[in-house]
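I have a structure here, written as structure tokens, and I will follow up with some questions on it.
Note that one protein chain of the assembly has been removed; the remaining protein chains are unaltered in position.
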Amino acid sequence: MSTDTQLAPPAPARPKKSRNSWRRLLADRWAVAGAVVVAFFLLVAVAAPLLCAIAGQDPYTYDLDALTEAGAPIGFGGGISAEHWFGVEPMTGRDLFAIVVHGARTSLLVGVGATAVSVFLGVLIGLTAGFYGGWYDRAVSRVIDVLLGFPWLIFVIALGAIVPTSLPKPLLLVGVLAIFGWTSIARIVRSQTLVLKRRTFVVASAAVGAGPWHLLTRQLLPNLSATIIVYATIQIPSMIGAEAALSFLGVGVPPPTPAWGRSIGDAVSWVQTDPMFLVFPGAALFLVTLAFNLFGDGLRDAFDPRTRGLNR
Amino acid sequence: MTVSHSEPSLATATRSPLLAVTGLAVAFEVDGETHQAVHEVTFELRRGQVLALVGESGSGKSVTAMAALGLLPATARVSGSITLAGEELVGAEPRLLREVRGGRIGTIFQEPTTALNPVFTIGDQVAEAIRTHREVSRRAAAARVRELLSAVGLNDPERVARAHPHELSGGQLQRAMIAMAISSDPLLLIADEPTTALDVTVQAGILDLLRDLRARLDMAVLLITHDMGVVADLADDVVVLREGCLVEKAPVAQLFADPRHEYTRALLHAVPQLPELRLPGAASAEPRQPEPPARPPSPHAETATIDEPAVRVRDLVVEYPGRRRDRRVRAVDGVSLDIAQGEVVALVGESGSGKSTIGRALAGLVPVTAGTVQVVGVDVTRAAARALHGRELRRLRARMGIVFQDPASSLNPRRTIGASIAEPLSLHTDLAADAQRERVDELLEAVELPRRMRDRYPYEMSGGQRQRVAIARAIALDPALLIADEPTSALDVSVQARILELFRSVQQRFGFACLFISHDLAVVDQLADRVAVLHNGRMVEQGPAATVLRAPEHPYTSRLLASAPVADPARQAQRRAARQRLAA
Amino acid sequence: MRLARLISGRLLSMLITLLVISLLTYAVFYLLPSDPAQLSCGRPCTPERLADARAFMGFDRSWLQQYLGFLGGIVAGRTFGSGAAAVHCAAPCFGYSFRLNESVTQLIVDRIPVTFSIAIGAAVLWLIIGVGAGVLSAVRRGGAIDRTAMTLSTVGVSAPSYLVGLLGILLFGFTLDMVPVTGYVPLTENPVQWLWHLVLPWVVLAVLSAAVYARLTRGQMLEVLSEDYIRTARAKGLREWRVIGRHGLRNVLIPVVTVFGLDLGTLLGGAVITERVFSMPGLGSLLLDAVGNIDLPLIVGITLFSAFLIILANFLVDLVYGVLDPRAAR
Partner (left out) sequence: NANPDGATDSGGSTTATQKGGTLTILSAASDIVFDPAKSQNLAITTLGLVLRRLTTWDVQPGKPAQVVPDLATDTGKTSDGGKTWTFTLKDGLKYADGNPITTADIKYGIERSFAPELSGGLGYHKSLLVGGAEYKGPYSGSELASIETPDPRTIVFHLETAYGDWPWIASMPAFAPVPKAKDDPRKYAQNPVASGPYQVASYQQGVAVKLSRNPNWDATTDSVRSGGPDEVVFQLGQDETVQAQRLIADSGDDQSAFGAGFVPPAQLVQVQQNPAAKQRLVTSDAGALAYLAINTRRGPLKDVKVRQAIQYAVDKRAYQVASGGAIGGELATTLITPGIAGRADYNLYPAEPSGDVAKAKQLLAEAGQANLSLTLLSENDQQSLAKSQAIQQGLQRAGITVTIKPVDETAWTAEISGDRGDYDLTLASWQPDFPSANGNIQPLFASSQIGGGGYNSARYSQPEVDKLIDQATAETDPAKAQALWAQADKRIMQDAPVVPLVYTRNSFLHGSLVQNFFVPSFPAYPNYLKVSLKQR
């Protein structure tokens, strides 16, 4: 800041535009509810050890006494009791509450992390490919084709065998998920960029001498935000699910580290005998997904000034 | 068409009104605050009557019209009553509205570029309008589309029907819009600035067409326009709006002869006058050789080096790729043009003759097929070929300002207009955020927009307001070259006068060169040093403004000048007769 | 003309892409911890027998040599083994599965009807459901339909496909006893049974995928509905469904078609889990089997085939862009 602006009458701290967006967002009850739930789960993830300490449980200790001889939980709702708030896991007797609470850590980290990275990569690559076109676009499109056609199943199996056990698994996971995850968002963003870049306002911006970076970030990106937000929020549960698949292939977080995806995968076959085993982690995943989607929808609306004026 | 203009209103006075607007008020909610756009407007319109709605830009003309169709956004609150042949339209059943829209009321929207669906061909869209209200076969509809398109003066209806909106010029789109609006022979035509993008010859044709429709179908027209010449030519009665309030309502002759309200007087006073036309006895068909002006008449000519013009265009050819290779459209065909530094060159010509294309070529926005374009010594063709966003070109563009023909589409819908105006500032200056805001406010004020509009989004503004935003953005950096494509087409004459004043003063201060594309010959006369006339992609005449506008050589130029309407009903009637004689 | 050039150019690059994919597959396979020879060594296995099996399957050579052999097979055909047990695989030879004693081409061709039946039916269903729900909830934004559809779609995106399949079988197959639970009946054999057996897989896949389309369509539609041309369409007096279905939808379709191309391309290469749950002998179960038995020729074959489909789908989608929106044509 120069000295003379200090003397100028104090300007509002924030540009009004973002204030408007925020106000719009805050006025959207559903979006706020979504944000609150997301925050709640983040809090749960952070405070997992504390919560478990309150419950007096941890996600690793077996409690075979809570199971029948065949390995099914004893008692109502999958063994719900004062001790085991959500009941216990069949076959092990581990505390389901602790598993769900701790699972939030892995799943949110991986789900949100992988989504963030893949959406970032996808948007960056898709946007530039659609914008620049030419050989760059062709190259990107071919790379996407290769990645999509690539037998990632055997790649991941191979990877699982190669990577040293010491490598931090969540990082590896986010990496693998992102590498295979960016392609679809890239193609979507590219497809829309192809049309958007011909809109007059983009040309007008180029005509005042805007560089590619400015065009991409200021002109195109805001008009892609709806797609990106919507796609990103759908991506989160898929990533959490994919994390489970990868952990079965030896690339994910190895058991017994709790993760929702794996719990849900394990619980599927118990759906008739011990439905609560599915309900708790499943509900957690569902709620988080729903919350992200609600929040995403709100964000989308807040970023799109026109939506409120839709006529009927 | 020899009916005098005060007669129809008398003749129809006994009939019951077709459209009655009573106590109409419209308020918008903008970020929690209510903004009253229209206050208690009342007027009536009878069959066969043409009612002109004039007034300041942003005074609520378009909003009033949209209210009749029930097409205002959900943020609008409408009160009062609008009846069509006795049926209430405010808050009407969707079924009734559907039947009214496009059937009994045809609508020409203000901004044709955004009003047409980009993914369908013009033919499809017009045919759809026909088939919505009539049981006709596809083939018959297609034939009728061709018919309508040629009726609105499109020379190549076949191509236009097959074209998508982005492949047409502003005027061509506007005519397609008109074709669509009149396709089902409506009782009432709402024409929101129907001729802004049309050159005067075509405009005259359209006005003839409307007059003919009125006569044949007893169609009523709600004409929204800022062109007092058009009002004088077509309207029976005039309603003057200002800041959402109705300030005056009068038959056209009376209004022009004896305006009551002070604002109306100011408005009429601001109407630029065309020079007296001296038609040459024998117009030579040969175009004048384009010659660099011997002595640029601009006050800043002394500072400009004569051998280094701001713009040097040589044998420019621009072709647009058609869907098939043999369908290429040659939009500009061998045009040469120089603009000296500090000089204002006006480009006039028929709609679709390649004016906008030349403007875009100067900015390196369309690929040039042949010829060279140099702007302040930089070869734009080469720079553009290397990369659309090359550094060289970018530096060049920092010194250029462009006002696009259609302001609505040239503003990013996701950014506030403040941000849009600040864009060149943040790109090419290192002004701090506060300083930028200040400059934006200054610019807004310069184009007669209130500061509070800074945080509006484009869709929350009227057409003229958006156009002024585009102007503000173009002059934000005090450019060396301004390319202004119909910059005042959506502005009422009073605002236009002030904008032109602004132009002049800025131009005097900074001495930029300017390519001024316009169909408004009076404005051209006021502003331009030289005039170039374009016809079918070719330059047919070029010379000092005074010469070209007063003693045109090419018959097209003569026709153009003869077609320009004047803001006086009586004189305009004479001129029309004269023009028709000329054409015959 | 332009189209012909475009297509031939694309074909060439498609070929190169497939080459890259096959090369990568061979290379990755080389990194795989499993040993195919081991699986076919029998019990008890001795180092000599292992070496024999390896030599017979060609795994004693380096992966590059194997890859070149594979390429040679496509061009000139190949003969495996020797003497009475030799098998010949004619000119466009995409490999031979020793495990199943069948040429890879034949194996894939046999499975195509199943997978395509599943994929195309499901795709049609999910496109209709997804886009329909998306449009409906955009139009009734914030209303009960919107909220319900979007909540259901959240279930759709977060539920594992195996679970949905299993629940589908339990509910419709056993509890309600409405449809057969497993198996595939060829269309040529009995069209009614074909349809009947496919209903459940279609519905399951559709439920899972429609969610994505619903959300994508909704977001895009909200955007489009505020455009001026929608107002024009209304001003023509079009029925609301036509305004939305024609003018709105058409402008929404580009991203939807993009995802559709990706999904359909992938699905045509086999819906692994769904085929497994419903015991459908399609490409997905063939691939699962091939991976489980590290049947390299088959893995490469299926990989290339599904890569081909994906690339083809993407190519078609790229072509369709120009049709959907002329501005995207160039």
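Details
For reference, chains read A, B and C in written order, and residue numbers begin at 1 within each chain.
Please note the rule applied: contacts are C-beta pairs under 8 Å (C-beta built on N, C-alpha and C of every residue); 3 or more make two chains touch, one makes a residue touch a chain.
In this text the structure is predicted, and so the values were computed from the model without any measurement.
Within the full complex, the chain left out of the display is in contact with A, C. Taking the complete complex into account, A:Ser247 is the one of A:Ser141, A:Ser205, A:Ser247 or A:Asn293 that touches the chain left out.
Taking the complete complex into account, residues 60-62, 64, 67-72, 90-93, 157, 160-161, 165, 247-250, 254-256, 265-266, 269-270, 272-274 of chain A touch the chain not shown.
Touching the omitted chain from chain C are residues 32-36, 38-50, 52-53, 55-56, 81-85, 87, 98, 100-102, 107, 110-111, 166, 169-170, 174, 177, 181-184, 276-279, 281, 285-286, 289, 291-294.
Note that only the chains that are shown with their structure count from here on.
In terms of inter-chain touching, the protein chains here all touch one another pairwise. Among the remaining chains, C is positioned farthest from chain B, on the basis of C-alpha centroids.
Separation between the centroids of chain B and chain C, computed from CA atoms only, is 52 Å. A straight line joining the Cα centres of chain A and chain C is 24 Å long. Residue positions 226, 231, 234, 325, 327 of chain C each touch two or more of the other chains. Residues of chain B in contact with two or more other chains: 71, 73, 166, 459.
Within the complex formed with chain B, the chain C residues making contact are 1-2, 226-229, 231-240, 246-247, 250-251, 324-327, 330. Taken in their complex, chain A has these residues touching chain C: 30, 138, 141-142, 144-146, 148-151, 153-155, 157-158, 160-162, 183-184, 187-188, 191-192, 194-195, 198-199, 226-227, 229-231, 233-234, 237-238, 240-241, 244, 264-265, 268-269, 271-272, 278, 282, 285-286, 289-290, 293, 297, 300-301, 304, 306-307, 309-311. Here chain A touches chain B in the complex through residues 1-2, 5, 8, 11, 15-17, 20, 23, 198-212, 214-215, 218-219, 222-223, 225, 303-306, 308-312, going by the rule given at the top.
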